[in-house]
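Starting off with a structure, shown below.
A single protein chain has been removed from this complex, and every other one stays in its place.
Entry: chain A
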Amino acid sequence: MSRKQITSTATVRSSAEPSSQVPTDICPVCTRVRYLNKDMEFLINPECYHPMCTNCVSNIFGKGPAQCPYASCTKTLRQRGFRTPFFKDLRVEREVDVRRRVQAVFNMTPEDFVSLRDYNDYLQQVEDLTFDLVNGDEADQRNAEQKLLAYEQKHKEDIEKNKKKGREADSLRRQREAAEAEAARQRRLEEQREEERARAEEASINAEVMEALERGEPGTAAEIQARIIAQKRARVAEIAGSHFPSLLGNTTTAPGSGSGSDTLLSIRGLKDKNKRDEDADYYLRPYDAFAGLDLKPTRYELRDRYDNPWLEDARTRDDHRVPGYSAHEYEARAMFDAFAGLGVFIADEKEDAQKAVGTAAAAEGAKVGGKIEEDVFA
């Protein structure tokens, strides 16, 4: 059932837009049929994406540039521009080409932006432009094309630099991967060698015991054997447990990033590369669970012990003790409570809050309360 559905839509589409699919059997230009020519191939030119067979291409464009043989197409094509389409659907082929082109021009990375939001805005802008190029009508396409060209003209340097950076990052990554693979190989070899050595040591135990007996060392035969075996064991353990020299440590360091750039026109939120990176600074600092809140008391000093008859039982009697409860924690909390908020003057601090927009939060709360009451049982 479903297949039927799909084929029917496919035929409808192909009849509506004949040039959107690469033909399979008949060349639309010379109407030659595949039946007579088994290795017929169809080519397209990214100027107009009109498919035609190789014969047509060499016949029409062999002697130099000529107009596209399709009726109503006025593009002038050259033989050099023809290639085999990768996708059967030529609209997809065209979209991929357009995206590749746009991507080559708008090639900034998230690191170039101040925040993720800015980067996403930039991506959205680029996508809008791409969409216009791919799916827009004549005017949209022309507009987008102009924008793209203008941007390319204006930011030629930056684009080039980004491209280079991308290439460098690529090659760096490749280098690193190669170095890692090499290190792993070395490690494996080393391990093999050491295993062999350990096995050889083990194999020579018997011979050594015999030698020692011959030399007439002190002690019984059993003792000698035990001693030699212990020695061997220690040596084998030493070989097996030795540390490998770390080959990962000497990878090349990343090259310093380029110097500052001029500010870009339409794209906002780009990082000023001359400025110090505060974000990075923040992440380099040690993690603070309380986000900078200082827990050291200023109005009192927490003693080790306070006199409190109510707490005596909890401290001394076993049947009152509970895991996880500490009388000292209680004391710390009580002391904190006694002094916390002593210097908070609500009458002053919330004064401007009432008028300011901020506590419109409170006023809004009241409003929300009213609204909620509507919602709940409405």
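Rule of thumb we're sticking to: a residue touches a chain if its C-beta (ideal position, glycine included) is under 8 Å from a C-beta of that chain, and two chains touch if they have at least 3 such contacts; residues count from 1.
Methods note: contacts and distances are computed from a predicted model.
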Options "Signal peptidase complex subunit 3", "Cyclin-like domain-containing protein", "RAB31, member RAS onco family" or "Protein PBN1": UniProt name of the undisplayed chain: "Cyclin-like domain-containing protein"
Options A:Asp39, A:Glu214 or A:Asp337, residue touching the unrepresented chain: A:Asp337
Of A:Arg173, A:Arg299 or A:Arg315, the residue in touch with the unshown chain: A:Arg299
Touch with the omitted chain, as defined above, among A:Ala203, A:Ala289 or A:Ala347: A:Ala347
Missing-chain contacts mapped onto chain A: 1-2, 5, 293-300, 303, 306-308, 310, 331, 333-347, 350-351, 353-354, 362-363, 365-366, 368-370, 372-374, 376-377
